[in-house]
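All protein chains but one are shown at their positions in the complex.
Right, subunit A next:
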Amino acid sequence: MIFRIFLSLLLLLPLACCSDYHEKLLLRPLPGNALLASFNFRSNATANSFDEQNFRYFPRSFGQILQHAHTKELHLRFSVGRWDAETWGARPWNGAREGGTGVELWAWVEAKSDEEANSRWLTLTNALSGLFCASLNFIDSTRTIRPMKTFEPEGLHPKSMLPNLQLLHGVLPHEVVCTENLTPFVKLLPCKGKAGISSLLDGHKLFDASWQVMSIDVRPICHGDDESNCILEIEQTVDMVLDRERSKRPRDNPIPRPLPMDQIECDVSKPYHAEDSCYPLEKSSEPAWDLAEIFGRHIKGDCPITGDDSMTVCVNTQPERIINVFTNPEDQDFGMKKIPEENLTCFEPPSNGTDFSLSFPEQNMTTPLPLASPRIHAFRSITGYGQERGGIQAIIQNPSSTEPLDVIYLESLPWYMKPYLHTLRSQLSPPSTIQPIKETYYRPALDRRRGTHLELKLHIPPGSSLTLTYDIEKAILRYTEYPPDANRGFDVAPAAIRVLPGPNDAVDEDTRRRGIYVRTTSLLLPLPTPDFSMPYNVIILTSTVMALGFGGIFNILVRRFVAADEVPENKLPLALTALVARFRGRIRQVITKAMGNREKTE
């Protein structure tokens, strides 16, 4: 269902031909007082203007990076938080616009050899790192892999180009995504957060969300083999799940406080119910919410360069839901369109920078909003104990009772986490005779040079859950390789899982090209961590031991052993006493002289 909504949203946007810029905001209330806000911005450039570097809505800084790094298709993700699939249902965009926690980047780079591809990839990561104020430059060879089957080009590349394209993939699970990444992201938009739906994007609210993804996708769309016929499309999306209660807190008074008693619905049937005690009831009605209150801002009119479809704000609720429109100045013209079969209500914000907002009063709904169920569930965790060995356990569930599931499971592990592939076990529950691992691609790690790349093709029968386990060994790092907060542990990138299209999936071309993805949460791997004053202690201790050993041996070799009464007189203490006595006498002399002088002067 959700899938269909996204599909229909996509159909609402005319496929890039007429105007160069489109934007869309989809709002969907989720159970648990959450709200999904899904922003989508698309613009494109023709291959000619791109090659001549005459940029209009395609951001110049970004375009030049792509040209310099010979990157033909790029996907960049910044993510925080976790999508709660059990409460919120299927993921927006089927997970195709998502990345693992932190930063994830994959790109198709045009290169004739692996070395060339690596150097271009290095250029790309370094340049993006500067552009987005992120540590993307830390994506080095140990964090880069070349996935085989997990990712497929989303763009339509000219056929002559395909043999020279190399896919590289890098993850930074430790990266903390924050406002400094949002600012350059918003700057890439033609309306820059000054007008249109992007005016809602505020770092304070965005990074306060329960789950949030910013993504940039650049892909060429070529029809035929003629390269001049291509357009380059850049799509930026921001998806977030906001806690409506939490977002409503005023910025100057952000401490949560309990509601006054009279505003809480209590379960009066409880024996302990009294004036001062209450068992709160789940509200049966849809709570009231206001767009401006949740985002802390109004939509500042429409972005005037938006293409034909200017119904940019869509709300996914039941058709009978009352929606009040707020404009400032009042009574401005705005467009509205209802699509009841998809539970969509779309609005066109007024032009000329008019403030625009939507508010939803509290309302008792007869029908709940249908939520699509996810195609797949995936969990991954570290097992075992101790500082030497451990294990990884991944559980992949197929909730469908009828359709089997074919998936590609990709892990990009850091080199200091060494898996033993011979311990890889797969177990289906309920038990079955089917061998779930169909294909394996494994590229072992090389210490400090590259990480492990494990890609599996799995088959999961209907209603089954697959448990993958394997053992790992934890490496001991060099002293300088530990980060400042070494005892926190090391982040391990999430596993990416791609659901292969089944025979019964009737989807359109674009959705099929995007694919269906899910990512597990990232892991925190504790490594044996030394005491960091150790090297100095070692140096000093070794020196002392060596000196003691040396002193003993040297003295035994060199000294002459005599009887105690034969020891010659030691002149050193006597000489010292004489010296001290002379020194004292000298001082006394000086003092008496000084006293004498003073007496004279007096």
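Note that in this section a residue touches a chain if its C-beta (ideal position, glycine included) is under 8 Å from a C-beta of that chain, and two chains touch if they have at least 3 such contacts; residues count from 1.
Here is the rule we use: contacts and distances are computed from a predicted model.
Participant: Missing chain, UniProt name, options "Ras-related protein Rab-14", "RING-type E3 ubiquitin transferase", "GPI transamidase component PIG-S" or "WGS project CCBQ000000000 data, contig 00058": which is it?
Facilitator: "GPI transamidase component PIG-S"
Participant: Among A:282, A:485 or A:566, exactly one should touch the missing chain; which is it?
Facilitator: Final answer for the missing-chain contact: A:566.
Participant: Quick one: say which of A:191, A:206 or A:408 touches the chain that got left out.
Facilitator: Reading the full complex, the residue touching the unseen chain is A:191.
Participant: Which residue among A:127, A:145, A:311 or A:477 touches the omitted chain?
Facilitator: A:127
Participant: Identify the residues of subunit A touching the omitted chain, counting contacts across the whole complex.
Facilitator: Interface with the chain not displayed, on the subunit A side: 49, 52-57, 59-61, 64-65, 68, 123, 127, 131, 187, 190-192, 194-195, 303-305, 539-540, 543-544, 546-548, 550-551, 554-555, 557-560, 562-570, 572-574.
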